[in-house]
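The complex appears here without one of its protein chains, the remainder shown in place.
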Amino acid sequence: MSGRVGIVGIGHTPFGRRSDATVQELAAEAFRAALADSGLDRGHMDAVVVGSVPEYHKQRSLPGVVQEYLGLTPKPTWLTEAACASGSAAIRTAWMSIKAGVHDVVAVIGCQKMTELETAEILALMGRVGEVQWESSFGSTFPGYYAMFARRHMHEYGTTREQLTAVAIKNHFYGARNPLAMFRKEITAEKANASEDVATPFHVFDCCANADGAACVILAAEPRARGLRKPPVWLSGMGCASDTMSVLRRPSLTGLGSAQAAAAQAYAMAGVDAKRVRVADVHDCFTIAEVLAYEDLGFCAKGEGGAFIAENRSYIGGSTPVNVDGGLKAKGHPIGATGVSMTTEIVKQLRGDAGERQVPDADVGLTHNVGGIGQYCFVQVLTRDE
Amino acid sequence: MSGRVGIVGIGHTPFGRRSDATVQELAAEAFRAALADSGLDRGHMDAVVVGSVPEYHKQRSLPGVVQEYLGLTPKPTWLTEAACASGSAAIRTAWMSIKAGVHDVVAVIGCQKMTELETAEILALMGRVGEVQWESSFGSTFPGYYAMFARRHMHEYGTTREQLTAVAIKNHFYGARNPLAMFRKEITAEKANASEDVATPFHVFDCCANADGAACVILAAEPRARGLRKPPVWLSGMGCASDTMSVLRRPSLTGLGSAQAAAAQAYAMAGVDAKRVRVADVHDCFTIAEVLAYEDLGFCAKGEGGAFIAENRSYIGGSTPVNVDGGLKAKGHPIGATGVSMTTEIVKQLRGDAGERQVPDADVGLTHNVGGIGQYCFVQVLTRDE
Amino acid sequence: MFKWFGRVNHAPHTKVAEFAQHLREGRLMASRCEACGHVSFPPRADCEACLHGAFTFVPVSGRGTLHTWTRITAAPRGFEDVAPYTLGLVDLEEGGRALAWIGASVPESSLAIGMPLQVTPRLHEDVEDIRVDYTLESPKGATA
Partner (left out) sequence: MFKWFGRVNHAPHTKVAEFAQHLREGRLMASRCEACGHVSFPPRADCEACLHGAFTFVPVSGRGTLHTWTRITAAPRGFEDVAPYTLGLVDLEEGGRALAWIGASVPESSLAIGMPLQVTPRLHEDVEDIRVDYTLESPKGATA
């Protein structure tokens, strides 16, 4: 079908430690909110795509449990996984199913409950975050990979420790203003730099935190998307690309090839360039990741990401406000929910519903959801009708 | 796009205990074979969809590893999971991506390496196969669920222990003739009935076995699918539906609602009925599952599945030959690979390439891939040009 | 407190956690939707009929009939040393089902689909931690 695909409903649980709920109970919170937001009811859903990373749940094969809990059997459901980009992979799958004319209305639920695992289980999972044959056997860790990216970026472009800290400060500044965020306190450079070492040059405050949470978006084909409770926000540019699993085969460690390729696809499809983006949610799993995103997405030139944050250009009022919801850093990172959460934030911004975090004149927005250490990147350009 | 989607290449590793290879090495075997079969080369792939169940691998986020190993970065890739139907979920996703006009040529790789896990890890996974909140806490098991289905089917329809055994005998008969199967020996009723109890009324020989393996299909949009090495086999009917996760909410235990709904969709889309199907690969994870499939797919009336096998109607020469590749039972069940393997078998049959297992006049074929205990079912109707 | 529920518990965090406390005190509870009144067993925090998110616990009788059963020999982790054991699935008089072990009051030879069974709360005191669950017992022996 040649029509557009619109987002007609969004829902989002608080992110954080949710020791009160199962993962399907979290999914229900987000789904119920998205239904209410859209004005649709359960019977209108043609399918549900779940974005989640299975290893974190004791419950196996989540879509079955979620589908039963939401009362949506016998409608189709399945899960998409692309590590930390599983949520955006689910949105992309749902978007394709509508473009294909297979479905008209699809709910996408990103959900993850990470805090039920015991420390031993988390340590074991952490030990297998990289390529397991040649890398994990040496004790590589997720922060360790991005730390190596950071050190190389510092070497090639003169990026500084202070600039990395500035990313954390910005995202906690906005997290303090987002009622759904896990961490709602501003931080200082002193506090960040005094935090424990994780993998040099990273402290704890360079890293996002495991969290529980769910987010939901409801997608609809263009004719169906009109006339509902809120005006649709359009998925106008959709990019998806990969980079190597291992740093042993990765052409460059100072940028993500997947992000550059996905951004190019998304801009081309939407017919916009980076300058036209008024607000962006990017994948700041570590402080350096946001710096790479500025560059990979073209918000600034290669190597100038450090200056971009140092000059406050990613604050509201700057050239491209980034992660004004707090980002993964302050919102928390319930893996599968993260990509969907990003999209809900950009929808809020384009609707003008973001409250004290509202970016003025936000008519073109972008999400950038990275899987793992850049193995996958999904970029969405979102627009609204004038 | 309104054109059809064709399968233009297939590849399949031997299934079984593959202590010689990583999961990406298995994927490469199947992908290389599919490329050779199609006459395409790597550069023609627009995307790769991986069907697999992550919990069985130490390597996390498989698509990244596979994509790097096959040399396909920066092309898009992600994983689909729907338990034992993950392979068919991947094919469905790839099919939608082509129908949507997003991609022209997509490789689908189903792969799973199950025999690397230690017994303790397998027991732990087994303990979480059902709904974990209300069922697993009582020690429910995967065979246990299907055993409960079997006992109820016996009660309602008079299905017998001998009829279940007849399913195993048939599938081992054909497995003995499939060079890619894990078990290549015929069995007798005496041998089957003498095997150890698993969950009454099931013995070991009612159950399929964990295995390692990979299978690949390459899908292409109609114009692109023509003029390649082999004539395309068309994905003419595609069905997908769900049933409850738990037996606590399942309306009926003598049939899978997901399979019935998916079959109805696939037949309607393809414009055929059950009688028109000349050959089928169905999900015989347990002997009763094949009996349910006969009924759910309409090969016989409700309750007559036991008679259907007793009368040899699912052998070659019968009304609907089923699992003439050995099925999960004799081929082995490397979870994510299974659905893709089914499709490769039906493609072989429709091409007339199935050798001593060839079904005469096989021009319409079907696959039936079930996730878990029926939480998901994907049904494909495949056809060829005259 | 839901971690008390079951021999092996994989879902300690849930909005219906109080179910386990009731079970400990001998009460079998369902959930009742505050919006539409629909009753669910096992309990659900969110209504299966209307998806409303507020509920109260209400007692159920636990009377039911056997829908199907299986004797498990090949047991998963945590159950290796108690196998074989027999799982029964019962249709409850007030709606819903329960999956549980067939209790000691029901000889395996007497098992028959359709037979009446009583879902019976159990507090296991043979272990260090609190552990609760329920078994399926012969109705006349349910209070024994």
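Should a chain be cited, it is by its letter among A, B and C, assigned in written order, with residues numbered from 1 in that chain.
As a convention for this text, a residue touches a chain if its C-beta (ideal position, glycine included) is under 8 Å from a C-beta of that chain, and two chains touch if they have at least 3 such contacts.
These numbers were taken from a predicted model, which means no experiment stands behind them.
J.: Where does the absent chain touch, in terms of which shown chains it meets?
T.: Hidden chain contacts in the full assembly come out as A, B.
J.: Given that one chain is not shown, which residue among B:E116, B:E186 or B:E311 touches it?
T.: B:E116
J.: Sort through A:L35, A:A147 or A:V322 and give me the one touching the missing partner chain.
T.: Answer from the full complex: A:A147 touches the omitted chain.
J.: Which listed residue (A:M126, A:A176, A:A189 or A:A310) would be found touching the missing chain in the intact complex?
T.: A:M126
J.: Give the residue, chosen from A:V247, A:C285, A:A362 or A:V381, that touches the chain omitted from the document.
T.: Considering the complete complex, A:V247 is the one touching the chain left out.
J.: Against the chain that's been left off, what residues of subunit A make contact? List them.
T.: 120, 123-124, 126-129, 132-141, 143-144, 147-149, 151-152, 155, 196-202, 247-249, 253
J.: Which positions on subunit B touch the chain that was left off?
T.: Against the missing chain, subunit B presents residues 18-22, 25, 28-29, 31-32, 35, 42, 58-59, 69-71, 113, 116.
Definition applied: only the chains that are shown with their structure count from here on.
J.: If every chain is a node and every touching pair an edge, decide which shape results: line, ring, star, complete or other.
T.: complete
J.: Report the inter-centroid distance (CA atoms only) between subunit B and subunit C in whole Å.
T.: Chain centroid spacing, subunit B to subunit C, equals 34 Å.
J.: Determine the centre-to-centre distance between subunit A and subunit C, using the mean Cα coordinates as centres, and give it in whole Å.
T.: Here subunit A and subunit C have centroids separated by 39 Å.
J.: By residue number and range, which residues of subunit A touch two or more other chains?
T.: 22, 58-59
J.: Of all residues in subunit C, which are in touch with two or more distinct other chains?
T.: Touching at least two other chains: 10-11, 14, 48.
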